[in-house]
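Can you keep this structure in mind? I'll have questions shortly.
Left out: one protein chain. Kept in place: all the others.
In this document, chain identifiers A, B and C correspond to the written order of the chains, with residue numbering beginning at 1 in each.
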Amino acid sequence: MSLLSIRNMDVSIGQYAVLHGLTLDVPEGGVFVLLGRNGAGKTTTLRSIMGLWDRPAGSVTFRGEDISSLHTSDIARKGIAFVPENMGIFGGLTVAENMVLATANGKFDPARLKRVYALFPALEQFWNKQAWSLSGGQKQMLAVARAIIEPRDLILIDEPTKGLAPTIIHGMGEAFKDISQSTTILLVEQNFAFAKSLGRDMAVIDDGQVVHTGSMADFAADTALQDRLLSLSMEEGA
Amino acid sequence: MTHPSLSTRDLTIRFGGHTAVNAVTCDFHPGELTVIVGPNGAGKTTYFNMISGQLMPSEGTVEKDGLDLTRMPASTRARHGVGRAFQLTNLFPHLSVLENIRLAVQAQSGDGRRFFTPVTRLTELAAKAERYLEATRLSDRADMPAAALPHGDQRKLEVALLMAMEPDIYMFDEPTAGMSLDHAPDVLDLIAEIKHDHTKTVLLVEHKMDVVRALADRIIVLHNGELIADGDPGEVMSSQIVKDVYLGNAGELT
Amino acid sequence: MKTLGPMIEKAGGVFLLPVAIAILAFVLIGAPSSWLTLTVAGLSMGLMLFLMASGLSLVFGLMDVLNFGHSAFVSFGAFVAATVLAWLGGWVGADSIFLNALALIAAISAAIVFGAAAGWFFERVIVKPVYKDHLRQILITMGALIVAEQLILATWGGTPTNVPRPQFLEGAIILGGSSLEVYRLFAFIVGVVVYAGIYFLLNKTRIGLLIRAGVENREMVEALGFRIDRLFIGVFMLGSALAAVGGAMWAGYETLITPALGAEMMVIVFIVVIIGGLGSIQGTLLGAIVVALMQNYVGFLAPKLALASNMLLMMAILLWRPSGLAPAVK
Partner (left out) sequence: MNRTMNRTLSVKIIALTVWGLLLFSPFLFQDVRQVEVAARIAVFIVLVASYDLLIGYTGIVSFAHTMFFGFGAYGVAIALKQIGPGWGAWTLGTLSGVAVSIVVAILIGLLSLRVKAIFFAMITLAAASVALVLASQLSQFTGGEDGMIYSAPDLLKPSTKLLTDAEGDVLRIFDVRMNGKIAAYYFVFITCALMFWAMLRIVGSPLGTVLKAIRENEGRAEGIGYRVVAYRTAVFVIAATTAALAGAVYATWLRYTGPDTTLSFAIMIDILLMVVIGGMGTMWGAVIGATLMVLAQYYLRDLMEVASRATEAIPLLPELLSPDRWLLWLGIIFILLVYFFPAGIAGTIIRGRTK
């Protein structure tokens, strides 16, 4: 049974149907990558899982339970963490305060905190700094750290590499590999190389629907398919 | 080549500690369609915002035909001929299609300041608006509120607004974003028409490579806020660095 | 605390404004004893204004809701406290500080309870249906204000109500030729204690963290597993209870109150939050003190221009900083 399954999800913003009949299964374990063009509906998919749209049609099942009518906070308490595209950092709060808010009862599990420090040493260094003063990469680390400070079954991460320097992206990838040992990650990514290096399974969304799903290894090997679905390959223009 | 119609010098903007666009210097020429590409978060829309006036740069200048626009508000730039269409549909939702277009026409002609003449008596205004309605094939929907249009037609209306402003500089930010493939050609045809006028400067942010191939005279590539490539389409698209950036391999290179 | 350093530095200039006003007033007034009396009166009024305005500011910061009916809570607080004090007339006038204090505590508690209950009703019935629609929000809360004022008028009548003051708060202390009313000193202390309490709540407690986080990004607070709507009711009730306490304190200060009190205070409260910057507690305190000092100094120098001077001050500050002196960081 898959960890998360979405059935026939429809979401409209005003007149514009962003998702129509999106159906997706995310198996447990590893990194599942959602690919697709800008505006294809990837972010909307993550937000729908999180219950951040008013009236989506369709169902979201998590560990066999329908969560589509639950309040966002209850979905979070079911064990799903969300790292949005803008990272959702509370800039006026310190790193420590950001982290405390992400715990269930205001107390850190020492082992998990140690793991966070190990994965992202910069956070320990700036523990008492206000979050707005962090660099973009450090903010992204904080956003991910918040998602793993409590045990979760699924982490939704939206374009974590956006606007980051290559070395930081590399470090982020290492951290994701580590995290995905114990927690399933559903990753939205436009940086194909990054996605390729992490993903076990993948799906391509276009026009609010899943147009391809399969293993990352197969997809990475099939440049024709990549070109058709993502128009990423630029070689033909030459 | 002719004098540049639009140029940015060392255009830079910082948000907090983050430099979103870093010292971009670039000239754009009349009759040329430049496509701006780059991965998400590269600073393309931010660069656009500084040219059209939605954002003020931290450093650097924007000039149009030698006129310094850098500190002008968006409305003044629009009156100086810098026209911009937006990535997300950005219309006047409860006004009719015709009213939407008329707003752009009267902004351009200065009729917006007329406060005592009924619209119905300004035949020239109506005729012009009618013309752009026809040009964008929206005539049969003239009386519908913009919000009631299907998404594809809203995008067309977006382009119609821009054309009705009769700018010298046309800026399109992903004009086909969120459009299904069967509707996209309508909008692209409109852009092609503007291009074939050969006197207008067109800037286009676009992800879809088929679109880039069909329209571009020139491509510039932004990555992490910096201009990393500039040239004719074939040359840019085949260059290794661009391929790496676009495919996300840059991380492995450095 | 280390992290506050740069912030204070950055904001220090703004927070010196009351000092500048006080110095300017000292020069204009000339007589140190009058100046001291006025300054103490100003500070005490400032802290009462802070009580009245802080809820408005907090609610706006957290939920982007501007409650034009906020001043109704001030009136309710004033009248409820006055009624309780009248009931407990024996205690109020007794020669025992213990009984005096008991009556006072009863009155303020009644104001708090009533304010919080009225806040709950307001949030659920009046404001909730029009979240995110500013135009209708302004209209509806304005309508609610009218209704609330009429209810006060119907309950307490249009004639001025006398507010008995507990015995131990009567009188004045003479200090170097200036007479400082005990009640004003008391109001000042209450205000400072409440400010410290709110500051502690916002900065040292988990609820406070959530409120501050919610001001910045509601959606993310929910995605971390918290019900922001419940938090919001709590803040709304807290804000209205504070306004009611402010009203209760104000009633004791004026000793004679009319149902027009709410409407009169509304304008001053608006000026306070505009000057201070909406959404921040520090800004609200700053705005309240600036407005109250101006009110007292100008009221002494040119009595008829007191309100107008605050209006002019507000205009000047908006010219300088369009979103107020110290608005919430978003």
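Operating definition for what follows: contacts are C-beta pairs under 8 Å (C-beta built on N, C-alpha and C of every residue); 3 or more make two chains touch, one makes a residue touch a chain.
In this text the structure is predicted, and so the values were computed from the model without any measurement.
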(message) If I'm reading the header right, one chain is hidden. Which shown chains does it touch across the whole complex?
(response) B, C
(request) Can you work out which residue in C:I126, C:V190 or C:L209 touches the chain that's missing from view? (result) C:I126
(request) With the full complex in mind, choose from B:T25, B:T117 or B:S139 the residue touching the hidden chain. (result) B:T117
(request) Specify the residue from the set B:R102, B:R155 or B:K200 that touches the hidden chain. (result) B:R102
(message) Going by the contact rule already stated, which one of B:I36, B:L91 or B:V202 would touch the omitted chain in the full complex?
(response) B:L91
(request) Since one chain isn't shown, list which residues of subunit C touch it in the complete complex. (result) 60, 66, 68, 126, 129-130, 134-136, 138-140, 142-147, 149-151, 153-154, 263, 266-267, 270-271, 273-274, 304, 307-308, 311, 314-315, 318-319, 322-323
(request) Could you please point out the subunit B residues that touch the chain left off the display? (result) 52, 54, 73-76, 78-79, 83-84, 86, 90-95, 99, 102-104, 106-108, 111-120, 122, 125, 143, 161, 165
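Throughout what follows, only the chains that are shown with their structure count from here on.
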(request) Please work out the Cα centroid separation of subunit B and subunit C, and write it as a whole number of Å. (result) 49
(request) Could you grab the centroid distance between subunit A and subunit B? Build each centroid from C-alpha atoms only and quote it in angstrom. (result) 31
(request) Could you check subunit A for residues that touch two or more other chains and list them? (result) 132
(message) Going by the contact rule set out above, which residues of subunit B touch subunit A in the complex?
(response) 16-18, 20, 39-43, 89, 93, 147-151, 154, 174, 177-178, 180-181, 207-210, 212-213, 224-225, 233-234, 237-238, 242-243, 246-254
(request) Sort out for me which residues of subunit C touch subunit A in the complex. (result) 2-3, 206, 209-210, 212-213, 215-217, 219-228, 329
(message) So in the complex, the part of subunit A that touches subunit C is made up of which residues?
(response) 50, 52, 71-74, 76-77, 81-82, 84, 88, 90-94, 97-98, 100-102, 104, 106, 128-130, 132, 146
